[in-house]
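Note that one protein chain is taken out, while the other chains of the complex remain in position.
Letters A, B and C mark the chains in the order given here, with residues in each chain numbered from 1 onward.
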Amino acid sequence: MTANSFGRMFRLTTFGESHGPMIGAVVDGCPAGMELEEADIQRDLDRRRPGQSRFTTQRREDDRVTIVSGVFEGRTTGTPIGLMIENQDQKSRDYNDIKDLFRPGHADWTYLQKYGRRDYRGGGRASARETAMRVAGGAIARKVLRSLGVTIQGCLIGMGPERIDRTHWDWEEVGRNPFFSPDREAVPRFEALLDRCRRAEDSVGAMLEIVARGVPVGWGEPVYGRLDADLAAGMMGINAVKAVEIGAGCAAAQGFGSQLADEMVVDRSRPGGVRFVSNHAGGILGGIANGDDIVVRLAVKPTPSIHTELRTIDSSGEARIIKTRGRHDPCVGIRAVPVAEAMMALVLMDHCLLHRARSGMFP
Amino acid sequence: MTANSFGRMFRLTTFGESHGPMIGAVVDGCPAGMELEEADIQRDLDRRRPGQSRFTTQRREDDRVTIVSGVFEGRTTGTPIGLMIENQDQKSRDYNDIKDLFRPGHADWTYLQKYGRRDYRGGGRASARETAMRVAGGAIARKVLRSLGVTIQGCLIGMGPERIDRTHWDWEEVGRNPFFSPDREAVPRFEALLDRCRRAEDSVGAMLEIVARGVPVGWGEPVYGRLDADLAAGMMGINAVKAVEIGAGCAAAQGFGSQLADEMVVDRSRPGGVRFVSNHAGGILGGIANGDDIVVRLAVKPTPSIHTELRTIDSSGEARIIKTRGRHDPCVGIRAVPVAEAMMALVLMDHCLLHRARSGMFP
Amino acid sequence: MTANSFGRMFRLTTFGESHGPMIGAVVDGCPAGMELEEADIQRDLDRRRPGQSRFTTQRREDDRVTIVSGVFEGRTTGTPIGLMIENQDQKSRDYNDIKDLFRPGHADWTYLQKYGRRDYRGGGRASARETAMRVAGGAIARKVLRSLGVTIQGCLIGMGPERIDRTHWDWEEVGRNPFFSPDREAVPRFEALLDRCRRAEDSVGAMLEIVARGVPVGWGEPVYGRLDADLAAGMMGINAVKAVEIGAGCAAAQGFGSQLADEMVVDRSRPGGVRFVSNHAGGILGGIANGDDIVVRLAVKPTPSIHTELRTIDSSGEARIIKTRGRHDPCVGIRAVPVAEAMMALVLMDHCLLHRARSGMFP
Partner (left out) sequence: MTANSFGRMFRLTTFGESHGPMIGAVVDGCPAGMELEEADIQRDLDRRRPGQSRFTTQRREDDRVTIVSGVFEGRTTGTPIGLMIENQDQKSRDYNDIKDLFRPGHADWTYLQKYGRRDYRGGGRASARETAMRVAGGAIARKVLRSLGVTIQGCLIGMGPERIDRTHWDWEEVGRNPFFSPDREAVPRFEALLDRCRRAEDSVGAMLEIVARGVPVGWGEPVYGRLDADLAAGMMGINAVKAVEIGAGCAAAQGFGSQLADEMVVDRSRPGGVRFVSNHAGGILGGIANGDDIVVRLAVKPTPSIHTELRTIDSSGEARIIKTRGRHDPCVGIRAVPVAEAMMALVLMDHCLLHRARSGMFP
């Protein structure tokens, strides 16, 4: 009902603006008794943190998370987990020059139209800074999921016109390069592309792929609360995302049934004794997990914060020219990888609890 | 919380299985005082109805909807609107041959794993028959929206390897051909493709595009209940949909910021005095409608119900071969057009009410 | 978010007006695999049915329920259970005389003010007829609860100035008299009171008590989704209820801490090895069930449909005199007993599922 909470049984509520004193979150619904400390969350936050390579924004934020409730003597208590990150860098800039201008491709104008006013400091609530709290909440979900054998990994599979070669896929490689690329050989091409962007003061889009392994058969709900629908909402709700694919995705529209059938063969080592010969379904059938890998891809648009002159209007309705200044990621899709992993974790954790609620009551 | 309801303030709850006595729906939250009669709903249902051309299933269903509550003296009363459609064709077939087999690409196996049993008659609750109720609920939403100047149209823009030519786009054409194609010249190609499919006893996927015009600036919510996230959930939750794009969609991942910026120019005739020079955003910025056309595309996979022999297992875990018989649409994407329009209507109507709730209270 | 659904994980949605073609309900969230047939529901409906003694309204309704979905081969499938009851008696009367008048104590005027129109036939949606669907939904919840050892019983403990003597309490007696009274000796006094009411063409209030036994320790949630808060909402939401008490109830306000403490003693035969020496808490501590009987009382006002002349206004705003005609229960509290039992069942079933979702994950 309200727009700042995500999830039903496992619910993340976030608050805070880019340039206020802090950003925060409440994670409600986490099962009691799990060991949890700040380091469990910090690890994921550090992967999203800006300023880690020359390919992301140089905004300086330590992004140190503090747990302020819901954990006692090192374990979750079942009560809401309050999380906070101070905004350290929030006063370093003067926003007077864009205060009355609407940046094309940003939410400046729609927020003003909706609410009658807006916090113009760095995007306010619409800033991608809010996604730090998704990563923090997602880290808690991930820890619960890991205890159930569910793991989540994400990576960048395309940047602008460049694509990885899927035959080179190596999950180990993802942590070793600044692009979260699973294809080592694509790294130099991505570097060259970003250097070109930087020189042209332009930005570039990216395609990400997020995979969950070990999801038990049966998670998900039919008809409207479907696992695929919730994943689509979670991913499309990330800033700058314009498309979500599951399994075969857009390619399914171009194919034939005879090509896209995921045949089933007997395999006693698999859940339910079944192995799917292919995974065009992306691990979901009828909104319910089939035990195979859940595979989601998302398209992230290039940030509209570019140093090019663009036509816009100002708050008095007059035509103006805008040219964004300041520190921005040339490819926001890179740092979206841990955010998308977090959304996957939040959705799966929610469905884990929904499924536990009703299953196994009658033989 | 429950999986058979869609929407928050304007909520559709559906019930009924493919081969039970009826399917039904409850529409809760419709404003009082609107003229409503069954014909308003039947019109949309007839567009989805099977058996209307040789390119859709020949299952014979009149799909006559009855309003059983919520309307008095020709107008909505603000109380829940009960809707029902009898299943006429539900006893015509013997399902014993597939009762113990799991159709690849269908929800048969996941339903059984989740619930410990399943209604194997024609897919039961997982059948696309349920989407008739989405169309019915969506028709009510559309009527409210029309009174606010919001109109929704959908069409098929691709089928398997075939694409329309967007320069031929003609909304008038959509109602004149059995494919909801906006490109008259693509019709013979689609016909040829479907005839090939039929002969090969194969099926084919489709790409749809749904457009909403006249959506007021400001509808939508920030952060998690975003308009784009809700549309993604609504569309991905339609049976057989594997991808959802908004505006530039997947192409955004391949482009540069300088190409994808939607510049803003002064235009006093437009809402807020602004015209967007392009619409890569698909009418949504920061989760909030910007007044431009809302443009959503969805990829529909080919139905897995094909007359080809496929490997599967049976309920005792043994390897089997299955070959689906019976009447099936070679391209389920065609009849998904009115369903997707309905989901668009339901999402927009929900956001209309959410926006009315909180806006305009303070200057 | 919408006003015609009750519950979160186990959700009842109702529709239909008193004098429309039918009333119906959708029960979403019932676990799969439970044996269910119409007789399971009819039993409870028959206890609420009018016309069973000379002390309730003589409206003739069979109230035959039909299950239209969600049950296959005698068991629930996990999909929504559709329920329907035809309105048989709905055309027998002319409502023109009250069409433009507002009955004091009824929702006529507030519905008109809220919605701009109202279904004036027999109260429309505001009629107590809707409660038949609560009983039907509650019957399903009760059957699940019974399989877990939870039983619910309700009775009438006071009528107008008359009270039962609690030392005579006999649950067996409840089913043997037309008042659901647990005190056999109070029956003649209740009869005399109702005969007086009938002669005076007046109505009388009632106090009910509903008890749930066997509720596992731990059901309930802290802070806002508390078991006591949900029970209060469920009971206060029944037509004509004006007060809800849990355990000591209003008496708690008048007492001292030393009197109201429920001391705890060791009893290995009880859940958690604890017996509470008294039950002023009514089985709930901090919003969570403590394993003792859950005891709720509710005050039902006398129906305002009395044959006395009352001042009112008409739809043109003029002063008028109204005198209700027709068949009405002199004490609506009697038939509220099975309704209140149903609300107790719905609340407990919801909390059963909520508790299952998150408990027992970590040691």
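Quick note on the criterion: a contact is a pair of C-beta atoms (placed from the backbone, for glycine too) under 8 Å apart; a residue touches a chain by one contact, two chains touch by 3 or more.
Quick caveat: nothing in here was measured; it's all calculated off a predicted structure.
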Next on the checklist: By the document's own contact criterion, which visible chains does the hidden chain reach in the full complex?
Outcome noted: A, B, C
Checklist entry - Just one of C:173, C:230 or C:341 touches the chain that is missing; which is it? => result C:230
Next on the checklist: Going by the contact rule already stated, which one of C:140, C:164, C:207 or C:294 would touch the omitted chain in the full complex?
Outcome noted: C:207
Checklist outcome for this item: Of A:50, A:80 or A:286, the residue touching the omitted chain is A:80
Next on the checklist: By the contact criterion defined above, which parts of chain C meet the unshown chain? Give residue numbers in ascending order.
Outcome noted: 1-6, 8-9, 14, 102, 104-107, 109-111, 113-116, 125-126, 130, 158, 160-161, 197, 200, 202-207, 217-218, 220-226, 228-237, 239, 241-258, 260-266, 272-274, 277, 280-282, 285-290, 299-306, 308, 310-313, 317-319, 333, 354-355, 359, 362-363
Item to check | Chain not shown, touching residues in chain A | outcome: 1-5, 8-9, 11, 13-17, 20-24, 26, 28-29, 32-33, 68-70, 72-73, 75, 77-82, 111, 114-119, 124-125
Item to check | Residues belonging to chain B that touch the chain removed from view | outcome: 1, 9, 29, 31-34, 75-76, 78-79, 144, 147, 222, 353-354, 356-359, 361-363
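Following the convention adopted for this analysis, only the chains that are shown with their structure count from here on.
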Next on the checklist: Please tell me whether the contact surfaces of chain A and chain B are same or different in residue numbering, using the over-half criterion.
Outcome noted: same
Next on the checklist: Need the CA-centroid distance for the pair chain B / chain C, whole Å please.
Outcome noted: 39
Item to check | Numbers and ranges of chain A residues touching at least 2 other chains | outcome: 1, 9, 222, 354, 359, 362-363
